Structures are given as structure tokens and as C-alpha cells.
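Complex shown without one protein chain; remaining protein chains in place.
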Amino acid sequence: MAPTSFQEPTDTHNHDHLVKSTDSQHPANLICTLCEKFYHLGWVAGTGGGTSIRDNDLVYLAPSGVQKELMKPEDIYVLSIAQQKDPKNRIYLRAPPSLKPSQCTPLFMAAFTKRNAGCCIHTHSQWAVLVTLLLETRPLNTNIFEINNIEQIKGFGKGFQKQGNLGYHDTLRIPVIENTPHEEDLTESLETAMDEYPDTYAVLVRRHGLYVWGETVHKAKTQAESLDYLFQLAVEMKKLGIPWLSDIA
Amino acid sequence: MAPTSFQEPTDTHNHDHLVKSTDSQHPANLICTLCEKFYHLGWVAGTGGGTSIRDNDLVYLAPSGVQKELMKPEDIYVLSIAQQKDPKNRIYLRAPPSLKPSQCTPLFMAAFTKRNAGCCIHTHSQWAVLVTLLLETRPLNTNIFEINNIEQIKGFGKGFQKQGNLGYHDTLRIPVIENTPHEEDLTESLETAMDEYPDTYAVLVRRHGLYVWGETVHKAKTQAESLDYLFQLAVEMKKLGIPWLSDIA
Amino acid sequence: MAPTSFQEPTDTHNHDHLVKSTDSQHPANLICTLCEKFYHLGWVAGTGGGTSIRDNDLVYLAPSGVQKELMKPEDIYVLSIAQQKDPKNRIYLRAPPSLKPSQCTPLFMAAFTKRNAGCCIHTHSQWAVLVTLLLETRPLNTNIFEINNIEQIKGFGKGFQKQGNLGYHDTLRIPVIENTPHEEDLTESLETAMDEYPDTYAVLVRRHGLYVWGETVHKAKTQAESLDYLFQLAVEMKKLGIPWLSDIA
Partner (left out) sequence: MAPTSFQEPTDTHNHDHLVKSTDSQHPANLICTLCEKFYHLGWVAGTGGGTSIRDNDLVYLAPSGVQKELMKPEDIYVLSIAQQKDPKNRIYLRAPPSLKPSQCTPLFMAAFTKRNAGCCIHTHSQWAVLVTLLLETRPLNTNIFEINNIEQIKGFGKGFQKQGNLGYHDTLRIPVIENTPHEEDLTESLETAMDEYPDTYAVLVRRHGLYVWGETVHKAKTQAESLDYLFQLAVEMKKLGIPWLSDIA
């Protein structure tokens, strides 16, 4: 989507200092490192997917339509949450010349504002897509992915503002929302899913991929890895006739 | 195929300056970088596949029969589109000693001359081959791959000289042509497929692989990645009994 | 698990010299190199899994909850086997600030004390998990993985204090124990499995992963690779209807 109406920063230097740092842990550097890693995991093929990091009031965003393994800190957008009065008219503190903001922006913002997330990752992982396709198949036809009694489930927090992680016997539940032609139009159903599943750290988008977040970059990234592990396992379980839910005491 | 009749460049220095550059974005450097990446994606195993970039009138080509992950800029062929009067007698501005031009050359040229492409990629991806094998199976037995309602479809342009990309509900259609013993003999049916599908950016070759192009290196590469993603997904969907076309409104 | 009661080392420098070395073969360096390799093999996604090395009396351990491909030598715990009088109250010679000891610690210790292992590796490999799921399925429902007549079986030692390796016709047997909500609670059943299968170098944990060890880092690592190879092969054999045991003379 073209940035129909965002205000140019008035600063003549385009606030490059917001994305220039020699610290590998600076959000602008970290987004590039993460996106290159995600490329090699097959999560962001063909410019799909993206990553955003929040540092207090500032949000750093990968742009639209770039090769994710080649991204550079100067490609990063920065906005201030406090300054966003009108969701139709986003104000960027820093916008790279000749790039476009990501259509994922309002979805990342939902994770930051509704859940106080520190990082949100969007993947087009084929395992995520296949899980949503399997759930769509009759007689299942459901909008929730559920799995239990797999150790990797312990890689997820119990939920927003709750202490500790899920246990081995707990059922991990990830809601599935239907895809829309324009990615921004997912925002409402994503927010609804977040309201209906107040403890979830992720939402699957049917035939599209995954949004997953965490309080920190560490948690968002490791929860993304754990979910992808579970999705791949679930697809293989399906091929082998093994159910995703079981009755182990 | 041995270069039965190509004219040696008369320049004693063999026009090495055409492939020597310290700029990582120079076509001769870029072909090497891309081919190494494609090797790790499994697209060019055993010297299969190839990549060509056009820069205005000049076309840069990977040679025949080299290990694609080890290629060097000095291995690159260069020709001028304007100087090609006779397709049976290609004139190279620069030909590396002791290598052979690629049999893919006339197929790459079709993308450059008929579609004004800036880059054309040929892969032997197993997912592409498996898709053509599945399409060959009765009762399907068809020469067109079709898929819709998958987000990654948005990674493709609407077509030659058209603005914008396909939408989520659009059906992506990739024609399939039959393989021939000599790769150059594919040229006619590739051009026919390009004529019959004037908006396609790719042609599958049955039991062989894929030709995919784009206006720029960026677009050719990201369309190649998106197609491979869709072919792999399609094979997995087939294993799980999920149809490639669906009726989502 | 939080370190409910471990004694802080009294040394003000926190015994950093125990994990600082320019020798790439020092256990603290080697654990980091191995864990990064295991991350790329998919064995330790999302902070899962771990590795521990014993050097005479000293045991080096990866901490809990870290991204395994990013680990640094200063993240490593060190304890002395001789000083461990009370399993409920582990004494660390060196503990990194702001990290937690791994819940795997008592399981690694079992390999070191009962089998005199020099290294123990814990993976969440999906192939290991799928094998335990297939074994759980009726009518199999068993707690032992068995395979024979595959060359890679020769990658395993005959057993504790025995000379030489398994032969091609030998049946490799890996016991499976049931998972528990708290990883430390696996210790008793792991030790029981080690007693019941005195020659095994590995124990599968149902719906969880694998513990595998060896007299040396080399042996633990290569046995881990060989087992993962066999688990993946076994899953593919199952998909293709090929039995794991055969009667070849």
C-alpha cells in the first residue's frame, strides 16, 4: 500500500541518528539481524513477512517490499506511539527515502498497544499456512489451533501480565483469523482475536501466516521458533495419523 | 552444447573490463552472489540452472557446466542484444576462455526481448519438477499450474506493462511446456507460452524446472522465491489432500 | 526452574577464569560452538535442549532459557562433581549473574556419574519426538525404539566400558521414558532406563526429545548425529511402509 498520507518529518537530516548505532542490540540493527535469520528459516521468502521492535515509546519497523536478508539499518522506519492520534494518518519520526511503510504496521501496533509487546514478528512460514489449511478442512473447519502434551509448549508464557510459562499438559491455543485482500484490513479481526484470547501471544492468519509477539525481542523470537516447531510437528503428525490433542494425565 | 559458431571477440584483452567491478551490484558480481544463494536453496545442484541479467543493451550470462556456488565474475559471458542478428550465430562481446555458453541463452533472451525483463532465473527446483509431474498425472494431465487464495500470490506482478501486483483472491497461472532433449529447442514453446499467457512472469518446464523473470533483479529473485514457496506448499497440500484452488469469496 | 537453593560462590571474581580461555577446545568455548551448530540442525529451537561437558571433576553447563545460537562462554555454569553432596542443593563453582541453571542439570549429571560420560547432549529434535509418538500409537505402544540393518548403526559404541562399536546386523535399542511436567522429575526414570539398558548411550523422552552422551565430546556429538539420522530415516520409512526391523542374515 502506498503511504497515502503520512507527514514527512521536518528534520532535514531525516532523523538518521535514530537508526544509526554501533550497538548490535540497537533495534535498527537487531531487526536486520533477525530478518536475515528468518530468511534462512524460510519465514520471509520473496519480501513476505516482517519484524518490528518497540523501545519505550519508539517503534522500529522493517519497510515494505524489501529482500529481508539484505535489509540495512537505514531502511528502517521509526514512529512514536504517543504521536499516533489518527490511525489513518501515521506520523513517522524517520522514513527512509524511496521505500514504503509496511502494510503490517497497524498489526504490529496492536501488539504494542494492546499487549505492551516489545517485539512482534510476522512470518509466511509454510508450516503455519499448512496448519490453517488443515484446520479449514471439514469436518474440522475451525478457527483455533490446539495442541497439548508436547514439551516445546513450555516455550510459551502463560499470558499477558501473568507470571511463568505454560506447562507440559497445558493446551496451547492459537486463534486463526481469515485473510483479507489488504493486509491492513486484518487489524480489526486481529484485535478481536486478541480480545477473545487474552492470553495468546500469537494469531494465525488463514492461508497467509503468523503474527507472534513477546514482552522482549528474546521472547518474541523464541516464541516464534517454538510455534514454528509445533506447526511443523503438527503437519508431520497429521501425515502419520497422530492427533494433536491427547489424554495423558 | 558446444558453441558451434560464435565469433571470437577481436579485442585482445577479451573485454574483461565488462565483468570487472568493485561494485557488488554490478551484474557480473550479482550473478555470482545470486547463484551461490540459489545453490543453497537447492535450485542449481550439479551445475543445473542458471541466471542472466540485462543492463540496457548488455546481457550477462552464467556459463554452462560450472559449479554455481563457485562461480566468479571472470566466468561471465556478455553479449549485446542489438548485435544479435542471427539467432544461430550469437556474437559475444566477452567470452571466458575454456568455458561454454549456456544452452539457456535463447530462453533468457526471450525474456529480455519479448518482455523487456531485467533478469531471468532458471532453476531445477524439485518442487517445480514435482508440480509438473503432479499436473501430468491423469485425470489432471494439464499444462497449467493454478493456485489461489494464498497470501504469497501477492508477490507477483499483474503482468507485463501493468501496474501493481496480483491480489489474494486472484488465481496465479503458470503455463507448463514439455521438455526437449536439447535445452535450446525449448525456445519456441517457451515463446509460444509467453504469447498465450501474456501476463505470466514464469514458465514451468515439465520434468525439468522453471524459468522466471522480472523487470529488475529484485523482482526476478523475489518472484522466483515466491513461486518456489508456492510449489513446495502445493506439493505438501497434495500430500495432505488439500486442493490448490478454492472458492473463498 | 528457579535455583531455589544454590550457594553463591564466595569468590568475588565469580571464578570467571573457569570459563575464559583462548583455546577453542576449552569446554566453555566448545559448548557455545556445539549449541550454535545444534541450533542450525533444529535441535534447540526456542531455548529448548542443551549441552554439558565434563572435564575430570568439573562439569560445564549451558544455562536455562537462552538462545542457544547466541550463547557466550561467560553464560556457562561450572560445578564440581565431588562437591555435590546433596542433589537438592547444588553447589556451583561459577554461576553467571542474572541467568538460571538448567533444569537438565540432574539428567546430565546422571550421564556423568553413572556412565562416566565426558559430554551429554539434550535435543528437542522433531524426528526424536515423532519416533516417540509413533511408538506410542497402538498396537505398538512400547517404550523401546529398535532398528537394525542400517549402516549408520555402526556409529554407536557397544556400550559402557565395552570395546568397539555395534555391527551392521546388530539391533540398536533406545529406551523411551514418559515425559513429566518438570524436567528434573525425569531424573529417576532416566536413571532407571540407564540401569535397565546398561549399554545404551541415549534415552528418548516421549513427546519431548533425546538425551545422548559419550565418553568424549566427539563421541557424544557423533552419536547424537547418528541417532538423529536414524530417527529421521525411521519416520520416512514409516511414511513409505518400510519396517524398522528386518531379517537380513
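A few points about this structure:
Letters A, B and C name the chains as they come in the text, with residue numbers starting at 1 for each one.
Throughout what follows, a residue touches a chain if its C-beta (ideal position, glycine included) is under 8 Å from a C-beta of that chain, and two chains touch if they have at least 3 such contacts.
Quantities reported herein were computed from a predicted structural model and do not represent experimental measurements.
Across the whole complex, the hidden chain's contacts among the shown chains comprise B, C. Check C:Gly167, C:Pro181 or C:Pro198 against the missing chain and you find that the one touching it is C:Gly167. Contact with the chain that does not appear here is found for just one residue of B:Thr33, B:Asn143 or B:Thr180, B:Thr180. Considering the complete assembly, chain B touches the hidden chain via residues 42, 45-48, 67, 124, 126, 129-130, 133-134, 137, 179-181, 205, 207-209, 235, 238-239. Seen from chain C, the chain kept out of the figure touches residues 149-152, 155, 167-169, 218, 221-226, 228-229, 232-233, 236-237, 239-242, 248.
Note that in this section only the chains that are shown with their structure count from here on.
Contact topology of the protein chains: linear, an open path with no closing contact. One simple way to say how far apart two chains are is to compare their mean CA positions; for chain A and chain C this gives 32 Å. For this pair, chain B with chain C, the centres built from the Cα atoms lie 45 Å apart.
For chain A, the set of residues touching two or more other chains reads 239.
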